[in-house]
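One structure is given here, and the rest of the page talks about it.
Missing here: one protein chain of the complex. Every other protein chain is in place.
For subunit A:
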Amino acid sequence: MSAVTGGEPLLALEHIRKSFPGAGKGDAAVKVLDGVTLQVGSGEFVAILGPSGSGKTTLFRLIGGLLQPDSGAIRLGGEDIAGQRGRIGYMPQQPSLLPWRNVLDNVLMAAEIAGISRKEAEPKAREWLVRAGLGGCESAYPHELSGGMQQRASFVRALLGPQQLLCLDEPFGALDAMTRLEMQLWLGSLWQESGRAVLLVTHSIDEALLLADRVYVLSAKPATVLEEVKVPWPHPRSEANMAEPQFVRLRQQLYDVLRKAKEVPQR
């Protein structure tokens, strides 16, 4: 699975720095990212774990081309993509489905923007909707779906784009605990079928361990990579993995790192 060991990674961030101008006049610039380096191999599932306000969203906006890094390189398949939009698939925190489109038309959006014809995209969309447990919901409108089902549609939409890397920004943060676990297992199995690489930002240790091949832990602002952890279990995983001693140990290890990360004084 992990392509990082052999050959070029799919996504490589190299020493990314980013700061924003201070809020008031004369305020010092706020350093958000301070030399972040990480890789995602093709087909790999990587999680980024960090305390709230550690610049995870800024990181995604950089990868997505909405922001330019102050220094450092962002490479996708070896090519510098800093400032280029549309190179990654994206699943935002909020489902962000368009209320005037039904589920089918919504999940076709990413393909539509990428210029894939409807004739080509629609059969795939219908097929993935069924696999995602949304069969029969094709002509429903988003407000008729539960939060969990809206997020399923949002992920299918990301999958139907042509991009090899999908960036998921705390996709299950707004869901209740039971739904979240169910959605995490669902995401794990769908990701395996899709063959795509995923970069998941989360603040849930369990979510990272349950889904990812590797986990990066970011420090508080200004963020650096504090730790990189390999998660040993093969996919698909289940709740049973969460009870294993090694899972508990890893969870404790990540928890300790995160706690220290939070204690880093704001500079």
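Basically, a contact is a pair of C-beta atoms (placed from the backbone, for glycine too) under 8 Å apart; a residue touches a chain by one contact, two chains touch by 3 or more; residues count from 1.
In this text, contacts and distances are computed from a predicted model.
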Identity of the absent chain, which is to be given by its UniProt protein name, from "Nitrate ABC transporter permease", "CidA/LrgA family protein", "ATP-dependent DNA helicase RecQ" or "Circularly permuted ATP-grasp type 2 domain-containing protein": "Nitrate ABC transporter permease"
Sole contact to the chain not displayed, among A:98, A:130 or A:248: A:98
Of A:15, A:87, A:124 or A:260, the residue in touch with the unshown chain: A:87
Option from A:40, A:59, A:76 or A:109 whose C-beta touches the chain left out: A:109
Contact footprint on subunit A, counting only the chain that is left out: 60-61, 64-66, 85-90, 92-94, 96, 98-101, 109-110, 112-114, 141, 143, 161
